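Heads up, one of the protein chains got dropped from this complex, but the rest are sitting where they should.
Should a chain be cited, it is by its letter among A and B, assigned in written order, with residues numbered from 1 in that chain.
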Amino acid sequence: MNLIVIALLTLGIIGAVSAIILYFVAKKFHVYEDPRIDEVEAALPAANCGGCGFPGCRGFANACVKADTLDGLFCPVGGNDTMQKVAGILGKTAVTAVPTVAVVRCGGTCDHRPRMNEYDGVKHCFIAHNLYSGETGCSWGCLGLGDCEVSCEFDAIKVNPVTKLPEVDEDKCTSCGACVKACPKLLIELRKKGPKSRRIYVSCRNEDKGHIAKKSCDVSCISCSKCEKVCPHEAITITNNLAFIHDDKCKLCRKCVEVCPTNAIVELNFPPRKVKEESMTPKEEQLVG
Amino acid sequence: MKTFRIGGIHPKENKFSAGKQIQVAELPKQVVIPLSHYIGTPSEAVVKKGDVVKVGQLIGKANGFISANVHSSVSGKVNKIDVQLDATGYKRPAVYIDVEGDEWLETIDRSTEIKRECNLSKEEIVRKIQDAGIVGLGGATFPTHVKLSPPPGKKANILIINAVECESYLTCDHQLMLEKGEEILVGTTILMKALEVNRAVIGIESNKKDAIVHLQQLAKNFKGIEVEALKVRYPQGGEKQLIDAVVRRQVPSGRIPIEVGAVVQNVGTTYAVYEAVQKNKPMIERVMTITGKTAPNPGNYLVRLGTYLSSVVDQAGGVPEGTGKIVGGGPMMGRSLMNLNVPMAKGSSGVVFIKEEESIRKPVKNCIRCAKCVTVCPMGLEPFLLMNQSERNMWAEMEDNRTMDCIECGSCSYTCPSNRPLLDYIRFGKTTVGGIIRNRTAKK
Partner (left out) sequence: MDKLIISPAPHIHGGDSVSKNMTGVIIALVPALLVGLYFFGLGALVVTLTAVASCIFFEYLIQKFMLKGSSTVMDGSAALTGLLLALNLPSNIPVWMVVIGSLVAIGIGKMSFGGLGNNPFNPALIGRVFLLISFPVEMTTWPRPVPFSAAYLDAETAPTTLAMIKGHFGEIPSTLDLFIGNMGGSLGEISAVAILIGLVYLLVKKIITWHIPVSILATVFIFTGILNLVNPELYASPVVHLFSGGLMLGAVFMATDYVTSPMNPRGMLVYGIGIGIITVVIRTFGAYPEGVSFAILIMNAFTPLINTYIKPKRFGERVKI
């Protein structure tokens, strides 16, 4: 009996002392946190992908609460809806951003770009890129080893085993930018999603002179500047032997797609165009035929 | 017999071209002389299209301190200055020269007579070496004059000549020692003078008995030069390993050899120094080994810089049937070539043909934690751990585990019974961690 009482007492005292110590420690080290951080965090998609440029959603919530305005703060995953909610909580105004999506600027599938050697190292784009230019003659193009696929938290980009090129699933892509950072060849770009997901872009990063580029890949940009001339909106510029379409100027008229001799310009989600026999380039004839 | 104290392996030597006389390769029709080097800034071209050049004429001027002069290796007309795909498949600037005759600059002494006396001052020697565009011929192609100019406050007290040639297959240094032994010793005295040291050790692995005996005999006439036979062990040719083997000093992590008072030079470089200082001959040719288990005619060739490897290989009997991989350099640290249309550069020590069945890597299995990679790592690292961390992008942990110390010798990948691509991942980690460190120091 006595023993039990002593045991109970001892334990009780230890408990009480610890509780007091804990209480003071908690008091002393208490950090005041704005309760709105929790609220904002709850409104965020909890993907913790880092697409906003902060470590995790909480970091972003913290930044939103601290900042005077929400300029430059944007959660690509949640998009405008989420930002509206956050703005509501904080009583600030959110900037609306145009939705973007990842595009891979390489069209060098296996039949356009013959393989010249066989890579037998680790299946890792960065490692292969550090070693040499790649299996094909084009030292700019996709290596097809899937660093982008691994980096994507949303399962939105996958290397197609047949073409050995990654393909983006528009519905899943949150435009977080992880793949952009992962690609050692700098092929991936976040572009305006465009009305009805319609986009036009130059699917090539080859900065070699035209004849060299053409030799290594059929669908490379050979910087012939036809697209630059035909574009009525001055949306296309050519730098370092490579055409680039600025998505803020492009009005999606599709004139450039028609003139490109190598089919390096890609149009996505457009309805099929009315075929006018005489305006077809020989290349297109082949394709249609 | 001495050797380095941590790790190491002993791959099968396969020195098929040992004892083969150095043959002078035919003059090619065109040479493409690269202006860039593996290390440092590319040189600036000082000739233009249509210029007529002679052998030994300067065509590329060093650009900055860690850069080297480039000289024409042939006489003829500059065809163009353009880019050229190097062994990695990326484009590098190069000078194309169409060969016409073989006319050398008059200043170059082409006689074979050995010139032993050298009365130049230390500064004059270094300048001559710098003008001649001499770089380390062991593979890293670090400019030699930089190594001969220690940073202020540091002083060398020993010169080590790296003649171990620990890579299997290669024999170019071995043959050079047999044929040009005395020149090498004169070169060593010149380097000693430039460094103001009175002791030099030539480290040779004991599988080159004839070279050891030959040099030992010759060294009797030279003051302060010793020839040290070392146990055969890879990677003894690594600078830090060689210093440890010869003088039992370990270069601290992240430092350079001069910190322990040692300077290492390759034998090939030493010979080039002799030629530059005593004969005014710039770096325009080198000895390279063409070999392989199936090579029809393994041998050592004296080749002008900028010659396409394909032309040298053709003289050695061409690419054998069933070759799966062609390695430029030794099989442990060389790079696999995409084709032979690459010009020979200052660091090209050989071409090795690897049979198809030996070129494909075997399937990777789980790490069985056998610790063999740890045992063989000459830097005392834990390759299995570094690979795991690299796979998981744990850069801070990799840095703590000294990934930057890795000398990329490949012993770990060579040994792993599970065929794990350890070095591939470690190299990836090194690149990334290196970038992080650079960013950090730049910010400070």
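By definition in this document, a residue touches a chain if its C-beta (ideal position, glycine included) is under 8 Å from a C-beta of that chain, and two chains touch if they have at least 3 such contacts.
What you see is a predicted model, and the numbers here were worked out from it, not measured in a lab.
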{"item": "Contacting the left-out chain in the complete assembly, out of B:6, B:108 or B:140", "value": "B:6"}
{"item": "Selected residue (touches chain absent from view) among B:161, B:260 or B:316", "value": "B:260"}
{"item": "Hidden partner chain, touching residue among B:290, B:305, B:338 or B:387", "value": "B:338"}
{"item": "In chain A, positions touching the absent partner", "value": "115-122, 127, 131-132, 135"}
{"item": "Residues from chain B at the interface with the omitted partner, ascending", "value": "6, 9, 11, 168, 240, 244, 249-253, 255, 259-260, 322-327, 331-339, 352, 354, 356, 358-362, 365-372, 374-375, 377-382, 384-385, 401-402, 405, 408, 410, 413-419, 421, 423-424, 427"}
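The rule is simple: only the chains that are shown with their structure count from here on.
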{"item": "Whole-Å gap separating chain A and chain B, where each centre is the average of the chain's CA atoms", "value": "42"}
{"item": "Chain A residues within the chain B interface of the complex", "value": "116-117, 120-122, 124, 126-127, 130-134, 139, 208"}
{"item": "Of all residues in chain B, those that touch chain A in their complex", "value": "85, 87-91, 335, 338-339, 359-361, 421, 424-425, 427-428, 431"}
